[in-house]
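There's a structure below that I have some questions on.
For this view, one protein chain was removed and the others were kept in their places.
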Amino acid sequence: MTRFVLGRIGFYTLVAVLLAFFTIPLLWLVTAPFTSDPTYEVKVPDFTLDNFRAVLEHPYALPSLWNSVVLSVGSAVLVVVMAALAAYALSRVRLPGRDALLYALLLLSSIITGTAAMVPLFQLAVELNLIDSQLGLILILTGGLLPAAIFMLKDFMDSTPKSYEESARVFGASPLQIVRHVVVPLVRPGLATIAVWAVANVWGNFLMPYLLLSDVEKQPAAVITYTLYTEGGQANLSMLSTFGLLYSIPVVLMYLFVSKKYGFRFHGGIKR
Amino acid sequence: MAQAISPPPEVVREDGPARGDSTDAAGLGRVRAAVFVAPALLLIAVFLVFPALWVLYLGLTNYRLTGVAAAEPQFVGLDNFIAAVTTPAFWNSTWLTVEFVLGSAVIGQAVLGFTIAWLMRDRRGTLKRAVEGLVILAWILPSAIVAFLWVALLDRDSGTLNAMLGIPGFAWLLDHPMLSIIIFNVWRGTAFSMMLYGAALGNVPPSHLESARLAGASSWQQLRDVVFPHIRGHILTNLLLISLWTFNDFGPFLLTAGGPDGRSEVLAVHVYKVALQAGELGHGAAVSTVILLINLVVAVFYLRLLRSKK
Partner (left out) sequence: MALRKRSMGVVAVITAAGLGLAACGQSSGGEGDAIELTITQNSIQGGKNAKTAEHIADWVIPQFEAAQKAKGKNVTVKFVPSGVDDEQYKTKLSLDLKSGKGADVIDIDGIWAGEFAEAGYIKPLSEVVGPEADSWDGWAQIPEAVQQMAAFNDKKYALPVGTDGRVLYFNKTLFQQAGLPADWQPTSWQEILDAGAKLKSSGVPVPIQINAGTAMGEATSMQGVLPLLAGAGGEVQQDGKWTGASQPLKDALGLYQKIYGGGLGDPRLQQEAKGRDKSFQQFAEGKIGILMEGDYFWRGVVNPKEGVAPMDDRDQAVGYAMIPAIEPGKGLRGQDFVSMSGGALRTVNPNSKHPKEAFELLAFTLSPEALKEETKDGNVRITPRTDVNKEILAGEPLLTYISEKVLPVTAYRPPVAVYPQVSVALQEATAAVVGGTAPDQAAADYQKKLEGIVGGAGNITTP
């Protein structure tokens, strides 16, 4: 019995430490926006709404959040649809050189997210006439995210049971119907995870949107965040903290929605 | 494409969820499988493979963002690579990156992620949702904002941490820059490992755990003898992905700008400084290529590990 009690105490202590570790860095984000003239110090706010008023008056702040939604949702949809189809096919059918190809692409995807790739990507976008086009940016970002998404989803598809697909086939369903009505429901939590992963990646991306979109009306919140500085490079903390809070809320809402609707797991659903 | 319904020749060859081996249960056939893969591959070919090969080529030129070498870049062969590997800053960055990957990803994120997943495996309700929600929040917040949060936490004069510990003036970012960015990256990236292990643990048959417990196995023995053998594949997938991502992670720049005096200049930050701040794109591309080769070694290492334990 004492062992059980000690175990409980140990468990709750550990959980308390974990909660503290993950909560304390967030304190600034919930106090600074409500403080007049915030600094890096976390203080009890004086609950002013002036900072929010300033952000609302900013000509590009709120529209940029919408642009972020367009870019990240667009990329996430493309990533999920394409990765799901590809991962399913790669999982079920032996294509020559499949594994080597996946690993090679995964490695190349890390070079493309680095700074050195900006010139090739920019010139490619110029050649394809995709400059200043949100669609073009979505395609470029999707290309960079796809290998890791396929890699993760294939792992996942590999471990789902095949018996349902076989029975569906017996009833004459076409492969695409099987994917839509049998496989997707099975892997839905995994797809949701990949979608959130893709959104989070695009949501915070600054360099490519800045380089490829000249028109400020098309630029996402990440770019606008980097303009909230002075001519000498000093951060405008009241604007940055407030806009940062608004900028974070959509991804938090998305997480809540996804986790409620689909569960938030790689391999949910069926247990063997 | 004629036989829409007739089963293709390669049907079930072996039973069970053999990883890496496939059973064409849906009757896809190679042609339709290729059609399924085509859109993704096309996009990858145009927007990933092509520019990536271009980067490899740039590494062989003296191309710069501005100046004479921008107008007429010259082919310089392996000069950039020789220059890169003879720079002390490059080796400094490489070792720091190894430290960063081992500390924050392989040890930090993977162990903490597994611990949380293990602690929360049988729980439902508010506590589980609160813990998982917070961990995931740290993962999905935009990095431009996260940087400010951590400066506010670690600042030596007015930082939250020093205020809580009662040690004003303790310069975390200056005296322990690597420790700071390692802890930071554990905070930032644990969510991915937590979710992956959470899912993997869900697939461990409860009956196996139950019989181990009845046989008097301690928690550690259960983990070692029942859980780990079951999730070995997931562990390696997880380690591979987080190692690659951490290797190329630019996050530390936002916290320390590579400083003080290059003591937290990991490779991704090194490339940023060379390519963007100094404008030496050819040199930057060469360093990126070396990073790619190191990543290749890491990937092959994990693959070997996966195969040998099978």
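Letters are used for the chains, namely A and B, taken in the order the chains are written, and counting of residues starts over at 1 for each.
By definition in this document, contacts are C-beta pairs under 8 Å (C-beta built on N, C-alpha and C of every residue); 3 or more make two chains touch, one makes a residue touch a chain.
Predicted, not measured: the structure shown is a model, and the values here were computed from it.
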Practice task
Specify the residue from the set A:I24, A:V69, A:L95 or A:I131 that touches the hidden chain.
Solution key: A:I131
Handout entry: From A:H58, A:R94 or A:R188, residue that would touch the chain that is not displayed
Key = A:H58
Exercise for the section: Tell me where the left-out chain touches subunit A, residue by residue. Expected result: 39-40, 57-61, 78, 82, 118-119, 122-123, 126-133, 135-136, 139, 174, 176-177, 207, 210-211, 214-216, 223-224, 226-236, 239
Handout entry: On subunit B, residues whose C-beta touches the chain left out of the figure
Key = 4, 35, 38-39, 42-43, 46-47, 64-71, 151, 155-157, 171, 173-174, 255-257, 259-262, 276-280
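Please note the rule applied: only the chains that are shown with their structure count from here on.
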Completion exercise
Taking each chain's mean CA coordinate, subunit A and subunit B are separated, in whole Å, by 14
Problem - subunit A contact footprint on subunit B (complex, rising order) - result: 4-5, 7, 10, 12, 17, 19-30, 32-34, 36-37, 39-41, 43-44, 46-52, 54-55, 58, 63, 65, 115-116, 119, 127, 130-146, 148-153, 155, 158-161, 163-164, 187, 192, 195-196, 198-200, 202-203, 205, 233-234, 237, 241, 244-245, 247-248, 250, 268, 271-272, 275-276, 281, 284-285, 287-289, 291-292, 295-296, 299, 303
Problem - Complex contact set, residues of subunit A against subunit B - result: 11, 14-15, 18-19, 21-29, 32, 39-42, 78, 82-83, 85-86, 88-95, 99, 103, 105-121, 124, 139-140, 142-144, 146-148, 150-152, 155, 158-159, 161-163, 165-166, 168-169, 172, 174-175, 178-179, 182-183, 189-190, 193, 196-197, 199-200, 203-204, 206, 221-222, 225-226, 235, 237, 240-241, 244, 247-248, 251-252, 255-256, 259, 264-268, 271-272
